[in-house]
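With one protein chain held back, the other chains of the complex are shown just where they sit.
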Amino acid sequence: MIVGYYPGCSLTGTGKEYDMSLRKVLSLLDVQVEEINDWCCCGATSAHATNHLLSVALPARNLMLAQKQNLNELLAPCAACYNRLIGSKHEISHNADLKKKVEFVLEEDFNSSTEVINIVQLLQKVGKEKIKSLVKVSLKDIKVACYYGCLLVRPNAVTKFDDAENPTSMEDIISATGALTVEWNYKTECCGGAHSIARKDIVTFLSKNILDDAKLNGAHVIVVACPMCHSNLDMRQRAIKKLYPSHEEIPVLYLSELIGIALGLNGKELGINLHFVDAINLLQMVKAEM
Amino acid sequence: MDEKLITLNNLKIFAEELLKANYTLILQDKQGIRWEKISNSDELHISSKLKPTKASFKEFVFSKTEPIFYFNNKNDGVELIDSNLSAEKMVFFGSKPCDAKSINIMSKVFNWDYKDNFFNTKAENSIVIGMLCEYRDEFCFCTSVNLSPVSSDGSDLFLIPTDENNFAIRIVTEKGREFIQPFLKLFAEGNPETTDQIFKKINLPEKGFESEVIRSWIGNNFEHKYFERAGEICLGCGQCAFVCPVCHCFDIVDEECGYSCGRRMKNWDACQFSLFTLHGSGHNPRHNQTQRYRQRISHKFKYYVDKFDEILCTGCGRCSRGCPVGIDIGQIAKEVHSLAANKV
Amino acid sequence: MKIGVFVCHCGENIGKTVDCATVAQRAAKIPGVAYSVDNKYMCSDPGQNVIKNAIREKKLDAVVVASCSPHMHEKTFRKAAADAGINKYLCEIANVREQCSWVHDNIPDATDKALDLVRIAVEKVKRNIPLTAIRVPVTKRALVIGGGISGIQAALDIANSGFEVVLVEKEPSIGGHMSQLSETFPTLDCSQCILTPRMVEVYQHPKIKLLTYSEVEKVEGFIGNFTVTIKKKARSIDEEKCTGCGLCIQKCPIKKKAFNEFEEGLATRPAIYVPFPQAVPNIPVIDRSVCTYYQTGKCQMCLKVCGREAILFEQQDTLVTEEVGSIVIATGYKLYSIDKKPEDSEIKGYGEYGYGKYKDVIDGLQFERIASASGPTNGEILRPSDKTQPKKIVFIQCVGSRDEQKGFSYCSKICCMYTAKHAMLYKHKVHDGEAYVFYMDIRAGGKMYEEFVRRAIEEDGVKYIRGRVSKIYRQNGKYIVKGEDTIAGMPVVIDADMVVLATAMVAQPNASKLAQTIGVPYDKYGFYQEVHPKLRPVEVSTAGVFLAGACQSPKDIPESVAMASAAAAKSLVLFGSDYLEREPTVAVVNEANCAGCFYCLKVCPYNAIEKKEVKNKLGEIIDYIAHVNAGLCQGCGTCNATCPSKSIELIGFNDEQIYAEINAFSESFV
Amino acid sequence: MNELREKAKELLLNNTVKLIIGYANGNGHNRTYPFIARNAADANRLVFNEYCVNNLAVYLTRKEFKGKGIIGIVAKGCDVKAIIQLIQENQINKDEVYIIGMNCNGAVNQLDNSFEKTTLAQKCINCTVRTPALYHALIGTTKDIEEPADTLGEKIKEVEKLNADSRWDFWEAQFEKCIKCYACRQVCPLCYCEQCIVDKTVPRWIESSAHTRGNFSWNIIRAFHLSGRCIGCGECERVCPMDIPLSMLNRKMSIIAKKEFDYSAGVSLDSPTLVGTYNMKDRQDFIK
Partner (left out) sequence: MSEEKFQPKIVAFVCNWCTYTGADLAGTSRLKYQPNVRLIRLPCTGRIDPVFIIKAFEKGADGVLVSGCHPGDCHYNLGNLHARRRFILFSELMNYVGIDSSRLHFSWVSASEGKKWVDVINEVIDTVREVGPFKKYQKINKEFVLHE
């Protein structure tokens, strides 16, 4: 299986462990990733706050690059990238005027037939059975809280993926590793998102609620599929601890990292050592190497 | 008898000249299906060994469909408009004796009381250049119907290949003579005696029956049980009649040209169709296929002969070759002949 | 044939884009047209008189009226023609208003088109033949499907007019959802108190044949003449012998096992049971899926205690055939099942509300049972999980309804009212309790409805919050309801003890199956489709079948009852005459040409084609050919198009007529 | 051959059948023709070989034979398909036909009227019924045969590749030739209508004149009326004196039936007919 790969900015920076772990896991799962050449910004955050046309044209350019590489599917591991790519494609195909403008900007016809998918969709395509057959380390002793955040499944009419209000697809994939998933209440609550820089107070408060509910429901680890979620939930735990001294830390892993552990990769290979919150206890629980 | 000689090359030039003089040249097509018009002398493709086409050239003198008049339905009555008669001058090039004869035979029925101008105009505008025939198969029986591969009966001119690149051409009718007059420079003088020698060498199909015997037997054995078996497998299609060079039955139907105007069409019909004799009342005097098949044989070998002293058959074998269920008219005639001979 | 053409100006409606005078002049030249004239208002009395006089004076054989759509005035003009002495089927309409003058603005084009339309109609009418309406006798007996309040009302109305009714109910008792309700809005009178006398009346009515625990299997025939096959499911009880003493129910050893449908799962019942104490008929039924005897072959306790030997373990389902003239469908609704996704995966559930996961998150009908004096808590408001009194209760409206994401864009209409009622009942019983209602809009259109909601807010202090709830989860024994107050523009979190979801009213799960059995169209939600939303709201396209209640769309009780009476009235209209007149546009077989391939039989939607024997002079069957039962044929013509030899033709739309219509185009095209 | 003759004699002598529709030899040439055997002597004339191309099922619906007792018929697998279709369409009673099924090793292609060229007939390529699907007696054995390429399928694909105008030109040239002899109809076992639509005069949907317009309508409607019914015996094309490639029409319709509805005609007595049934899931992407 060959799939196009759009890393986006996070996966080359704050979220590079996501990139590391994902590439390793996918190669074990016989998925070849083909990075699109000369990709540019997906238009998230600044572009779509300032210039609508730009925020559509940027992903459109990336989609056309994928098209030219004859990629049927394009994986956008970052939930924000995924959202921009799939959202722009939807918008362009439903708005002829916009399409004309975008084509003017791109200086070419927009005719993308590439399907944009997120990491959960890719793993669904790979199949639970395949993952199950490759598990080397059973995660049956750990309880996982799957955190979807806001962008992975929304807007539902565009993503046409899972139930926006009560998603369960990540749980389903994780069950292949043997890990238990907990029923909890904050899987789609806001983590504070892009306020991370400007309004630390909001992010700390919102993230704390999420972390608390996960712990309250017995989770050992929170699994995410978005670098922004990860950065808020992982990096802000120290700030939380300052404000709420009783806060007990809980590790936050990328979905690819958790699966990587199950497939027998060690912590370093997966970049788990790069997190703010130590996951050593978690790895010990399943007798995996750091 | 007047006879000329012409080389293959000159024959092509002859064709070229004819086209220039606004003649329509009609030849056997290369697929062996039917006769077709050619527009270029390069397409001239004649040979005495060609198998007869599936359909004869009948359709050029007796159209498979043609309008006989037009009508306009108005609120205050019906207006009739005559159909245009085609003045196209046609040359049937390289016709086998069994085809060449067809115009003469049909002419009798189209002229015995009502003069059919549609047929006559076309027949008058036709020149038949017949050709000696060297094709034989088990379906050929021209000799049994008083024709032969060397018969020029029905032809206006008659071609005889003398070798691969040379032909003798015999002028058979006055019409033929007039027709060839302007082109005589292409021809050399020929000697009828040499061609007679050629005729003698031609292998003739065996004569299978005496048509006169058939005629008289049918007259006395209308109810004979032989017909029951002979026609029972006939499926009632019109192929035999439609490919036949001399079957001439037609149907008249009206069809629209537009709103409240139309044309009356004359279309081929066939006695093997069950609708052929179906009355408006629902009664059908020939209500089964064996009766229809008997009619076909009887018309060809008795009724037409009685009325016009002409057998309605040239022995070309087309109907037998094409019959979906393999009914062989020559074979049937032979069987009838032997029934007659044995006085059964 | 002398044809008259009458071109209507319809005031300015036609006249302003179609040059009517020119159309009339040019129409006069069409072969067969003997008279042609235009008029300002053809449908007016003077206009009709123009037609009538022309028919009489010009001795016309047929007429074409170029006017509005045939759906509008075909009847009018056909009657006018008939009044003047020609067969009404020799009148055709050319639709030059709806399909010409109103949709085009270029006068020459519209005039040309109008003339074409006239010519088409002239050519058709030339080939029309005089027809007489088909008369079929009417069976003056009705079938009512569904024994809820709508079915009960319809049955009583018809029966009280003196006609027999067969009432079929699939449950063991009639009563429907109304029997589950505690009180009814806006009067708060006891639901069962007003319903049960009606149920008893049905039971005792000499003209009503009640078939409970029965389902309609097959419907054949047509208006006035339906033959209905009904399956009586085996109760395992001899209905003749049973006195309803209830001893068997008391003695049944598996009291606590079976899911109690009537109590919406809030209580259990024995294997042998009557759904509720006031059930009609008061005859128990054995639930074979839980009965020890059926499962293991042992027990027979009920048989032992029954003094009347009324228990029949070997009883089988039986089929009953009934002849009826009309059918009233009153099959009602179901509540949207929110705990799991319905089979049709387009529709998503409300996993975030935790219904099914949390025992104290319940739906409206469950709350009815909790509030009902005859319910599992005897009318005390106790939450299902621990039987404690909830002090804070949240009601959420529009769960499923008005939510395209979940597949239902429509408003369920009654939830605003019953939620107000629930909140009010709660406040009346738990004086120190708090009641919150999340709503999208309050739709309280109805007599005393708005006042009722105001009362809940103003007198009973129910707190209404305009907004949606995003999530319900459990924390420290409370149900955390997270929502948004869109008026205050703030998120709201309520730690409730219990949550009541006003879930959407949806069509019965097997509504489409019944629809196909009877031949009733249904919409994408499974609600039955009326013929016309305004003018024919209780009729369906299958003549003789009428709708009552929530099977057509969400409705409250007074609307359902009104509709039931309307459906009854429609049946009575039918029963008012001994014969029905039907359009004579039915198919006929040309027997001489039919080859008997019976493709017509295969495509006929009405089973109107029969195999007819062809016999020789000795009386031996030599062949079979098609024959049309004119009583069943509805004139769709599918047989005609399917027949390869065109040996079956639809009168009124036969091949010759259609051919002539197509041919009528050619002049304009040549 | 003896087995066939013996069986035929037995059936005729013990009155199991009234007559047997079979094949007999022509005079001197290879071709066989349909033959009705009524007695033991007739039975001795029956033959079966690769020249037996005719589909004899066409005789089963003919008034001369139908309804006069049980008819025996010598039938190849493809002929039996026609018989199955006829039974499904109520044209013959299953109990009034006795099928002498022939294990078939292919019939020859009639390139020439006298069957001089013996390539395998087009209809025999990829045959799935070399042993008939329905029979009362089965005669002969099948052996491996060499199958030439499916040139018909290729020809259809070639036409499909053309643009609409060129497709029209192709078929116009074909239909122009038609002389309306109706051999295609008469030889077709499934053209059993009492009155063909082309013979219907009020109204005259299809002009009986043999001009291109009338021919176009005739050939198109015939193909349409046979869609989902044609069992692919190829008889119509074989007998067409004008060599119109009718199999290209009929095969195309079979391909459509297979593709759209997974339907093949004449396969089983129990399967529903293609026309006359519907499926809610039938394609409608061509409908706006």
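Annotations
Per-chain residue numbering starts at 1, and chain names A, B, C and D are given in the order in which the chains are listed.
Quick note on the criterion: contacts are C-beta pairs under 8 Å (C-beta built on N, C-alpha and C of every residue); 3 or more make two chains touch, one makes a residue touch a chain.
Here the structure is a predicted model, which is why all the values come from computation and not from measurement.
One chain is not displayed; in the complete assembly it touches the shown chains B, C, D. Across C:98, C:201, C:238 or C:380, the single residue that touches the chain missing here is C:98.
Note on the undisplayed chain: of the listed residues C:50, C:80, C:174 or C:636, the one touching it is C:636. Where chain D meets the missing chain, the touching residues are 159-160, 164-172, 197, 205-206, 211-213, 216-217, 220-221, 223-224, 227-228, 249, 252-253, 256-257, 260-261, 274-280, 282-284, 286-288.
The chain not displayed touches chain B at residues 65-67, 70, 81, 83-84, 257-258, 263, 265.
Mapped onto chain C, the interface with the missing chain covers residues 69-71, 95, 97-100, 102-106, 109-110, 112-113, 116-117, 120, 519, 521-522, 541, 585, 603, 605-606, 634-638, 640-642, 650, 653, 655, 658-659, 661-663, 665-666, 668-670.
By our rule, only the chains that are shown with their structure count from here on.
Chain pair with the larger contact count among C-D and B-D is B-D, by C-beta pairs in contact. Chain centres here are Cα means. That of chain A falls 49 Å from that of chain C. Multi-chain contact residues of chain B (touching two or more other chains): none found. In chain C, the residues touching two or more other chains are 592. Inter-chain contacts, as defined above, occur between A-C, B-C, B-D, C-D.
Residue ranges of chain B in contact with chain C, taken from their complex: 73-75, 256-260, 282. Across the complex, chain B meets chain D through its residues 31, 33-34, 54-55, 59, 64-65, 137-139, 229, 232-233, 235-239, 241-243, 251, 253, 255, 265, 267-268, 270, 273, 275, 288-290, 321-322, 324-328, 331.
Residue ranges on chain C touching chain B, taken from their complex, read 28-33, 119, 592, 663-670.
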